[in-house]
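Here the complex is missing one protein chain, while the rest keep their positions.
Order as written gives the chain letters A, B and C; numbering starts at 1 within each chain.
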Amino acid sequence: MHNETTTDRIPVAILGATGAVGQRLVSLLFNHPWFEPMALCASERSAGKPYGQATRWILADPMPEAAAAMTVRSSAPFAEPKIVFSALEADIAFEIEEDWARNGHLVVSNARSHRMREDVPLVIPELNADHLALVRRQPYPNGGAIVTNPNCSTIGLVLALAPLERAFGLKAVNVVTMQAASGAGYPGVPFMDLIDNVVPFIPGEEEKLETEPLKILGSLTSDGTRVEKATFGVSAACHRVAVSDGHMEAVSVSFEKPADKAAIMRAWIDFEADTEGLNLPSAPAKPVLYSDAPDRPQPRFDRNAGHGMSATIGRLRPCSILGWKFELLSHNTVRGAAGGTILLAELCVAKGLVNGAVAPARSVVKEIQSIIEPQLEMA
Amino acid sequence: MHNETTTDRIPVAILGATGAVGQRLVSLLFNHPWFEPMALCASERSAGKPYGQATRWILADPMPEAAAAMTVRSSAPFAEPKIVFSALEADIAFEIEEDWARNGHLVVSNARSHRMREDVPLVIPELNADHLALVRRQPYPNGGAIVTNPNCSTIGLVLALAPLERAFGLKAVNVVTMQAASGAGYPGVPFMDLIDNVVPFIPGEEEKLETEPLKILGSLTSDGTRVEKATFGVSAACHRVAVSDGHMEAVSVSFEKPADKAAIMRAWIDFEADTEGLNLPSAPAKPVLYSDAPDRPQPRFDRNAGHGMSATIGRLRPCSILGWKFELLSHNTVRGAAGGTILLAELCVAKGLVNGAVAPARSVVKEIQSIIEPQLEMA
Amino acid sequence: MHNETTTDRIPVAILGATGAVGQRLVSLLFNHPWFEPMALCASERSAGKPYGQATRWILADPMPEAAAAMTVRSSAPFAEPKIVFSALEADIAFEIEEDWARNGHLVVSNARSHRMREDVPLVIPELNADHLALVRRQPYPNGGAIVTNPNCSTIGLVLALAPLERAFGLKAVNVVTMQAASGAGYPGVPFMDLIDNVVPFIPGEEEKLETEPLKILGSLTSDGTRVEKATFGVSAACHRVAVSDGHMEAVSVSFEKPADKAAIMRAWIDFEADTEGLNLPSAPAKPVLYSDAPDRPQPRFDRNAGHGMSATIGRLRPCSILGWKFELLSHNTVRGAAGGTILLAELCVAKGLVNGAVAPARSVVKEIQSIIEPQLEMA
Partner (left out) sequence: MHNETTTDRIPVAILGATGAVGQRLVSLLFNHPWFEPMALCASERSAGKPYGQATRWILADPMPEAAAAMTVRSSAPFAEPKIVFSALEADIAFEIEEDWARNGHLVVSNARSHRMREDVPLVIPELNADHLALVRRQPYPNGGAIVTNPNCSTIGLVLALAPLERAFGLKAVNVVTMQAASGAGYPGVPFMDLIDNVVPFIPGEEEKLETEPLKILGSLTSDGTRVEKATFGVSAACHRVAVSDGHMEAVSVSFEKPADKAAIMRAWIDFEADTEGLNLPSAPAKPVLYSDAPDRPQPRFDRNAGHGMSATIGRLRPCSILGWKFELLSHNTVRGAAGGTILLAELCVAKGLVNGAVAPARSVVKEIQSIIEPQLEMA
């Protein structure tokens, strides 16, 4: 445990703190070397109660004692938090997040509500950190801004695609997902729907997978005011399978330029993340890993790779239709939700988007790994 | 129970009778209106024991008493059976099946060993019954012949593709499977490999899915001696999921001719099976069904459609890469193995391939349904 | 399908018709030889809509077309139904069921609300049909009455215990359950709670298991006005396991009189059900079956025994603490809920509790089996 005094850390609030993603944020942020949670916000029904009472805790690691004792607040903005993490449901996120931004806060959101707005960056820190420039176009005063984390199944896919896009240019991407139940939150999918079964439909999911990658892999115009979307085609078919955590995706791709297996592997292995050199505590050593085993990646064995922050790729092989195909896995509630959102907030700090907050020196970076790891045991 | 005397029915033998597919054959054939099992054959280890002792029975319906009392024989040919059902493992099937054919028997095989031979028909009875003509090229004397049933994941796929091939011409097919554990036989997949997991690899499966459809949907030359393989491309990615029975497949297709949703639906609904009018007892009313529900088909709810002999299709929708995509389900151990093999044997009888055997009249046809149905409860 | 005209059948209503047990009732009653569903009742939110729209149908067999077209009614009593099946939640069942009884209807309830009332029979038709006499003590006019079906885990247990109580006298019963998810209704248990897990607690379940058996196995006083509860001790520990349907129970028992294995087996096998000779369409041939296999019963293989209406017992063996122990399985949504409730209603008809309704002759009895069976495929 670190010994920094509280005042060294950046005060943050968590919206939707009692939900599934909110709990994961609580769990990670109460042990975070940079951030100091000072408010846990939830619906009016929970407001006023101690967090420990208001929450049906569903993680394996115990609720942080400091969190349990905090009184839950409503979601209305107040002055202190410099960063507001949003794990709100999409239906209410739109307005509440704007409220905070209008009050001068940086909102880092896992909700889909603002993702596709032209002036809102949709960011995977390793891939398109430059898109953060879009916040300058946002209408909020006093440094208020909204930045967004992509959908859980999008993040894994785009982590694998970005090196290929840079190296060979993408023409078409076909992706068939086999997604974990935790992606639906809690209580989420009924046991009776998924035992001995596959459900070939997740509302809204195929649409997100077919649009978000084009924005993330789009190019910031030279004046930094707009993202020119990428133009390759994406076709997605989404399935829910009997898995707790870890989204599998069967991906096939066609390229603009010729590619062979060695070159593709090299693209993944040599990929230089935008986050390199920034010493962000939640950044994995490698955003994508490649497994040589004939039958990997697999959710139960690979989801925790890179402390749950790395996507694992395997089985790269020719595809007689599109050219190449491979299998992909990433942890949907760590990289795909809470962990990804925190990494994005770290990036915002490093890029100077948080009023008066400075990224800590390198010395604390390593510490985060011993914090994240135990939490993954049951992730 | 029917009252035909034994002599009315066609004597048959079952090879590999103690295995998973063999047991399903035993279960179905001991109640079959046309066939009379007279020999259960297995390895030397089992030969000489009563079938009831030699077999670890894994079906929910009880072992037929007549089967339990039979003494298991070795797999060496003997005169009486007119049809020999083979549920042998591929590594030993090649020679044993030839042995029987050389001795003048019709071998109806579920093994892959002879499937791709130029002179061996690979048949889905509703789709390419005419390919049976190939047996005339086979070198076996006295009416001996080998006919083969496709791989379990191939059958569902081709049932869905055949109407589209006829109506619009196929250019390319991309298929991603989510296959049930029973496809690996028994004991098959260890529980520890599949709980909370997906395994993105099934040895040899992608190769079968990429080649068998081209033979099945190929054209018999006018002299009936050769099948001109179809030439569309097929790319397959195969996964094992935590499901007992029922293979899901996410399929996308491109056509030679323009097609709209209504036309595609009509192609499936209006499809005329080669088996129509033949009154084969195991033929389902419709080889493919279409579900309008937004989240179907699903293994647990749709695998028993058509007594396990119909494939169910759902979610037909445009694909931005290939044109159209849909979801598909079929029962891998009924339609995909034992049931499909029996239907193929029935077709052979109807087509006169079995020396001295004649297809029974219509009156017994309905009876089979009350026999198959209870077996599906736990299929 | 039978050809009786509608007027031959007894008009019935279903309360809570859109829920999990309600749907199973709809499915069974729209094909029942004695009963004619004329009203499907649900909450005000659903009332006024067609049943097909108001209901998220979760059974594998399709919704009966006649049901789909019916307009859902509120739960307020109206004249026509002679029998009212209640699948209401316990919190609202108490008052609504009384309302119907006060209006002269026979309420056959699956809810726990009235089960332990002194003047309400808690009945397993094969075991304590005589307890129906209690209804004469009920305060309802015009033949109104409430009869109740026990809890799903109670029914299997008491089916196994009753023959032992009669033969040897019970002193103590220890039962540890492993219960299926469907017992919690729909949506019921979240997938995330039960994958790779066991939950050692089901609210209120141990209390029901420790009290209901004593009432069911109690003796009706000679004047028929009271049930003297049985006095043996019951201790229960209840667990939810990753199973769809079928409650397993590990039971150990001590007896008043000496017993050996043969005598215990004989008690089960020779048990004479109170329903014998009554030709109730839903009564199984044998309420309890015994499996000789060393590893049975098992939910996936035995839950559908006797069309889901028989409990299966296995592994009877000495217990060094209580004397004897065995394993037990019964289908919790068929025998334990909808099927058991319908059997109880049939018993009420046969016993003359339904004004002006007469039990049909034997000829229709067999018919029900072909109706129940297909529904069990996915039960």
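The working rule: a residue touches a chain if its C-beta (ideal position, glycine included) is under 8 Å from a C-beta of that chain, and two chains touch if they have at least 3 such contacts.
The structure presented is a predicted model; accordingly, all values stated were derived computationally and were not measured.
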Chains still shown that are in contact with the chain withheld from the display: A, B, C
Absent-chain contact - pick from C:8, C:256 or C:295: C:295
Touching the absent chain when the full complex is considered, from B:10, B:129 or B:242: B:242
Which of C:60, C:84, C:152 or C:195 contacts the chain that the document leaves out: C:195
Residue among C:17, C:58, C:107 or C:178 touching the omitted chain: C:178
Residues of chain C in contact with the chain not shown: 172-174, 176, 178, 195-201, 210, 233-235, 237, 239, 241-244, 248, 250, 252, 294-301, 314-315, 319-322, 325, 327
Sites on chain B contacted by the missing partner chain, in the whole complex: 58, 181-182, 186-196, 242-244
Chain A, residues in touch with the chain not shown (by the definition above): 60, 195-196, 244, 300-301, 304, 370, 373-374, 376-378
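Definition applied: only the chains that are shown with their structure count from here on.
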Degree value of the rotation bringing chain A onto chain B, based on Cα positions, nearest 5: 180
Interface numbering overlap (same over half, different under half) for chain B and chain C: same
Centroid comparison with chain A (C-alpha atoms), farthest chain: C
Inter-chain centre distance, chain A versus chain C - centres from mean C-alpha coordinates, in Å: 48
Rounded Å distance, chain A centre to chain B centre (Cα mean): 45
Chain B-chain C separation of Cα centroids, rounded to whole Å: 40
Multi-chain contact residues (two or more partners), chain B: 195-196, 244, 300-301
